[in-house]
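One protein chain omitted, others in place.
By letter and in written order, the chains are A and B; residue numbering begins at 1 in each of them.
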Amino acid sequence: MSPLLKEIRHNPLLWLLAFVPVVFAAAKLRPDAHTLLFVLSVLAIVPLATLLSHATESVAAKTGDAAGGLLNATLGNLTELVIALTALRAGEYMLVKASIAGAIVTNTLFMLGASFLLGGLKHHVQEFNRVSARMQAGLLFLATVALLIPSAVTTADSATQVAFTQQLSVGLAVLLIVAYALGMLFSLKTHRELFASAEHADEGEAPWPIGLALATLAGVTVLVALVSEIFVESVQQAAETFGMTPAFVGFIVVALVGGAAEMASAFSGARKNRLDLSVGIALGSASQIALFVAPVLVLLSYVIGPAPMSLQLWPGAVVMMLIATLTAALVTNNGRSAWFVGVLVLMVYLVFAMTLYLLPPRVH
Amino acid sequence: MSPLLKEIRHNPLLWLLAFVPVVFAAAKLRPDAHTLLFVLSVLAIVPLATLLSHATESVAAKTGDAAGGLLNATLGNLTELVIALTALRAGEYMLVKASIAGAIVTNTLFMLGASFLLGGLKHHVQEFNRVSARMQAGLLFLATVALLIPSAVTTADSATQVAFTQQLSVGLAVLLIVAYALGMLFSLKTHRELFASAEHADEGEAPWPIGLALATLAGVTVLVALVSEIFVESVQQAAETFGMTPAFVGFIVVALVGGAAEMASAFSGARKNRLDLSVGIALGSASQIALFVAPVLVLLSYVIGPAPMSLQLWPGAVVMMLIATLTAALVTNNGRSAWFVGVLVLMVYLVFAMTLYLLPPRVH
Partner (left out) sequence: MSPLLKEIRHNPLLWLLAFVPVVFAAAKLRPDAHTLLFVLSVLAIVPLATLLSHATESVAAKTGDAAGGLLNATLGNLTELVIALTALRAGEYMLVKASIAGAIVTNTLFMLGASFLLGGLKHHVQEFNRVSARMQAGLLFLATVALLIPSAVTTADSATQVAFTQQLSVGLAVLLIVAYALGMLFSLKTHRELFASAEHADEGEAPWPIGLALATLAGVTVLVALVSEIFVESVQQAAETFGMTPAFVGFIVVALVGGAAEMASAFSGARKNRLDLSVGIALGSASQIALFVAPVLVLLSYVIGPAPMSLQLWPGAVVMMLIATLTAALVTNNGRSAWFVGVLVLMVYLVFAMTLYLLPPRVH
């Protein structure tokens, strides 16, 4: 336990952990104070995310960056999965779909771009393993194609079309899950050596013991999930108070807070010149949401939802996903980065965010 | 003759050659037994395709892989040309267009993906000449742009639009043929050395004498063409018996059987670690259909068709061609391959095949 307490004592950010019990108490005592709950839940998620980042790095130090990135993406996306499952049970399929598309776009553009920028401000030119980045970009491309095709071949909204879209969605969901599983077999087993890191920076901190790291990972993930639920319940109304459109909330706000844990890890990796870790988290997380979380939700909608959910998205969301995937493929192509690459990627994200912020509500 | 007979004696697959006379007899005696003729013609095409593959490899062994690939693509696409000419003469322009788009997508995704997968299951990492792959991908990109633009700039179906599309199609057809001819000049003459193979695997079998190889190539191609005609006549009705949509038949079934000869060569090359041959056949065949077969059909429609045929395709087909071209460009970019790259490419193909299989008939 002592490395954990020592960490908390030395890192002022972790003192925000005090807000975790506060947000639970507030949710119990004043369940309708949405703006208060929104602020408190964000304040509680930040230190939890920081703690998660340290624990993941400790595990990653033992397992290599690619496997560490995968591990981090898996645990980090529990937040998104919990959020989406809550909305699914309530039948709010528009919110589920917006948060899925938003998480993919935010991870691909904001997390990757900010990692490049933060790393680039400290290091002149950074290198990373492009084999790993290419595989994740390839998986993302496949997922984008699978989400694009139902919209591309159908236009009308007749009963035949709905039945066709529903059948197709189940088939595509199974395909995506199979592709995701084969991708893990490839990167963790048959071609593991290709995914080794490009180079390792020297590490200042001693990693935690593996047992403590794993226990912290598990415990903090549960806390993040619980706080996230309070966040989701409050965000929609709090956002309206701040004058944001529903499209902006679903795509940008939920995705940014939902991915806070992974972002802390990715940005810290970039500053430490371990860009493999950052790229692995950003693209790995995006492809996991696209190829695992989204299809699982489609299949689960038959069990726990009020009606089946399809993979058909709002056309604007498909265009944004396609552009995000293309951007990721172009910038990770040569395995090198500098600060301006990060600026370019963030600018694409800003174009999307600005569009969604100004979008008149009915269009969405 | 003796190497040919020896080959037939040792390869059980070639014993299926017995079905060649059977299918001709059946077509004469029972011209309306569509399902029987469909099965028999597929059984006859398979050994002919195998024989073609051996003969082509013998010629390729003398001329280098790139020229061998081009030769193979030229002869292999005779099948597609014969099929399309038959349909053109009958005025079935929807089938002509579907089979062209389907052949391009199937060669680019299925043939390339399966070559990567089959080769990758035997060899850990495979290398190929990316200069050649890039040129074919560039030609395919050009053809896709030419097919996309008429759909992108016009929407209405007025008489002015039809005249415009028709004029534009003739112009684009001439452009594509010129580009194809210049591409051959480049790869076979001025920059021949760039298209040499990355590496050569040792060859187990002694190649046939060039005379026998060329004679077999010619004779078997004629037989493939004749059997293909029986196949085309029977496939539409046989497919309905099996419950397939017309879109699926035109795009997938015709393209798979029509390309069987080239696929046998491509897959055999991939297994023997001569991935240059496989990539050359797959992309070379796709670009030959897009830049030579399709424009020739447009120009010939003025001579032998009941009315002029345009290059305007169903929008869904254009999207699929564009995605197929982008996929080919992305995966052949670095000249290396492993089994998972093949899985990714095949998955994109499966997304298309599944969509077309489930597509309600009227949408197409």
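Heads up, the rule we're going with is that contacts are C-beta pairs under 8 Å (C-beta built on N, C-alpha and C of every residue); 3 or more make two chains touch, one makes a residue touch a chain.
Since we're looking at a predicted model, the values are computed, not measured.
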Could you tell which one of B:59, B:83, B:329 or B:347 touches the chain left off the display? B:329
For a quick check of understanding: of B:145, B:218 or B:304, which residue touches the chain that isn't displayed? B:145
The one residue from B:102, B:183, B:284 or B:342 touching the chain left out of view is B:183
Can you name the residues of chain B that touch the chain not displayed here? 134-135, 138-139, 141-142, 145-146, 148-150, 152-154, 160-161, 164, 167-168, 171-172, 175, 178-179, 182-183, 186, 190-191, 194, 329, 333
In the full complex, which residues of chain A touch the absent chain? 124-125, 315-316, 319-320, 323, 326-327, 330-331, 333-334, 338-341, 343-344, 347-348, 350-352, 354-355, 358-360, 362-363
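By our rule, only the chains that are shown with their structure count from here on.
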Where the centres are mean C-alpha positions, what is the separation of chain A from chain B, in Å? 40
